[in-house]
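Certain chains of the assembly are absent from this excerpt, and the rest are unmoved.
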Amino acid sequence: MATSSVSEVVQAEGHLIDSQLLNAIFDKVIERNGKFEVLHFDIGRTNDEFSKLTLKVSVENESALGDLLEELMPLGCYAKPESDLKITPAEADACVPDDFYSTTNHRTYVKYEGMWIEVESQRMDAVIVVADGRASCKKLRDVRRGDRIVCGVSGIKISPEFRERDRLGFAFMMNDVSSERRVEVSVSKVLAMLKQTKRDGGRVAFVAGPVVVHSGGSPYFADLIRQGFVDVILAGNALAVHDVELDLFGTSLGIDLEAGVAVEEGHKNHMRAINAINRVGGLRQAVDEGLLNSGIMFEAIRRDVNIVLAGSIRDDGPLPDTIMDLVQAQDRYADALRDVSMVVMLSSMLHSIGVGNMLPSSVRVVCVDINPAVVTKLADRGSSQTAGIVTDVGLFLHQLSMQLTGSSESANRERSEER
Amino acid sequence: MATSSVSEVVQAEGHLIDSQLLNAIFDKVIERNGKFEVLHFDIGRTNDEFSKLTLKVSVENESALGDLLEELMPLGCYAKPESDLKITPAEADACVPDDFYSTTNHRTYVKYEGMWIEVESQRMDAVIVVADGRASCKKLRDVRRGDRIVCGVSGIKISPEFRERDRLGFAFMMNDVSSERRVEVSVSKVLAMLKQTKRDGGRVAFVAGPVVVHSGGSPYFADLIRQGFVDVILAGNALAVHDVELDLFGTSLGIDLEAGVAVEEGHKNHMRAINAINRVGGLRQAVDEGLLNSGIMFEAIRRDVNIVLAGSIRDDGPLPDTIMDLVQAQDRYADALRDVSMVVMLSSMLHSIGVGNMLPSSVRVVCVDINPAVVTKLADRGSSQTAGIVTDVGLFLHQLSMQLTGSSESANRERSEER
């Protein structure tokens, strides 16, 4: 281990034990060949109390110390709380100074003119721009020459999301990713979360891949929409095309979903579905004109769900509704996610990663996929917020709909009994 | 390509096109650097008619020709139909001559004293022993010094199982292994096969891994047993222990299957379950004494299902019922499979491979696993007989039970309406 010669004192407070932050802080120091000394540690005596840490970290030289401090920040550590931000103007559009501060998805505060202010539109992999006494996240591509960019590490404090121990069993699902689980239990927990979120006035976004249709999940997803659990649908062109194909022809990629046999070679129904929508000008027109009469898009359009379809390199068509300019699509996704408090990801790695990149860490995420590697990958991107369920997505939606119906039937019964 | 200088004429007949045998025969010749010439080919004019092939194959030398003829045999080709078998006595217990004939899982005939006789107890990777004018498969380890072993390739004719095109949609399921399928359709096809098999007086074996219990499938599997669809259960120690643990304590490996939370560290309930069964002497005693009151083992014992539990290196306990001598366990498995006409494999690669090795190719197999690699591996071992379903096994059984109940309710309704 290297001789440590420069040091700094950092502070952190919060649920440092529960969220495994304390462990992560120590790990990070050792990983960087540094040493630490706990100057002070007040442990939260009960589950509700905060812990407080004052830690001296030492590393070989100033450069390593700067790196270490930067890496301790996302864990909630901050040094020199008395210092103000460092701000440098952007030299050109989409270009920032080399020492720019790159954001995390955690709530962040910056010290500007002696005051801690919260950063707006928090998301990860952005820069912070200060203007008019306010600070907000901006994507690199949206930076304009002269924008005042937050640089370095002084005057920045991050408040990592704390993993909660006991709410709705969310933690349970996060414990591990395994297909050797009774899915009905996970389904009931997800349903409880959905209901709680709606009761709290929250909005729920679903990210859905075409497997939702192939695997027969459409009518059950449509149920969820009808019952008001879906405020936003973020998907690609394929989900909509398969959904339309199913309504118009009863097939999905040429497979008859009732009989289970391939109906046509060459995906002709797929192309016919696109042609039919092209002819009327779009999905909403297809609903208005009575062309489209069931399915995910039909229910979502009828209930004014905010649907954003983002294009991709694999798209057929695309439908007139699909946004093929991906800069615009990302912006539309981000807008749709702005006030969402829960996201359910159904078998769509691509769109789920895209959505994950845009979310602050306070949003609860449930990810359902039959491939454990996908669930692990998505959960890794924000481990304190994502619960993964490894199962068949069609059957998952079937179960969810059954439990939902069961509970609404019970609810109806209870209500009628009350009278 | 090598100069071909020796040749032989072979014949084959049957559904050579449907079963892709003709293609496989040609492939094999080319793969072995040989040439072929079709001397005669009569195509079956309709779906029911047989095709007949007479083919001249040529390869470089006699040794290569022998190898090629041997490899063409499992595809139904036979040469010199006038020749008798070559029989050589075994030199010692479990030892056979170098040119012994190693069996496939297809129906096989040998020409003995001028007559074609069918080989009994057909299974793959065995030798054929001739005694008292009868021929039968014997495992190498069961060969005794002096047994008359079939050697070489003369006088042997194999009748490969023909893939059927249109029965119960079995073919559909075999088309591909994908999780992007509507499982409800596969479930209804499996249910139809089960009913058809029982109507035809057939017996059904289930191979089941402990995931059946972990994933919450127990009550649904128990339904199947209660309704008479399960004649044989082939499993390991773990299935039984988890099943007992679930009945006695409501947990599976310490996970409470209702609440979904871990109940105990160290798998204590697992060990308590074994201890409880040890105390009464076995599973049947546990049922008789009222200790065990629900679950897979309970229902199976009450209905006299033939249960064989084979030990493995990973077993805790084991239960008194588990056969830890694997030679004996294999023999018991093989006995139980003797008159079975359908096998359903549920999330147990180990036992499923074991069972697959013992089955003749005429037995229909359905394999359900959430891991596509497992399904592919099992299907590869006998592609004309195995249909794979990639899905969550707990939800699969739930669906199967629901459709079963639905159909028995409909059946009841129909019956009562008839009156």
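By letter and in written order, the chains are A and B; residue numbering begins at 1 in each of them.
FYI, a contact is a pair of C-beta atoms (placed from the backbone, for glycine too) under 8 Å apart; a residue touches a chain by one contact, two chains touch by 3 or more.
Only a predicted model underlies this, so the values are computations on that prediction, with no experimental measurement involved.
Shown chains number 2; the total number of identical copies in the complete complex of this file is 4.
We take it that only the chains that are shown with their structure count from here on.
Chain centres here are Cα averages; for subunit A and subunit B they lie 45 Å apart.
Per the touch definition, subunit B reaches subunit A in the complex via residues 169, 172, 175, 179-186, 189, 211, 214-216, 255, 257-262, 370-371, 390-392, 394-396, 398-399.
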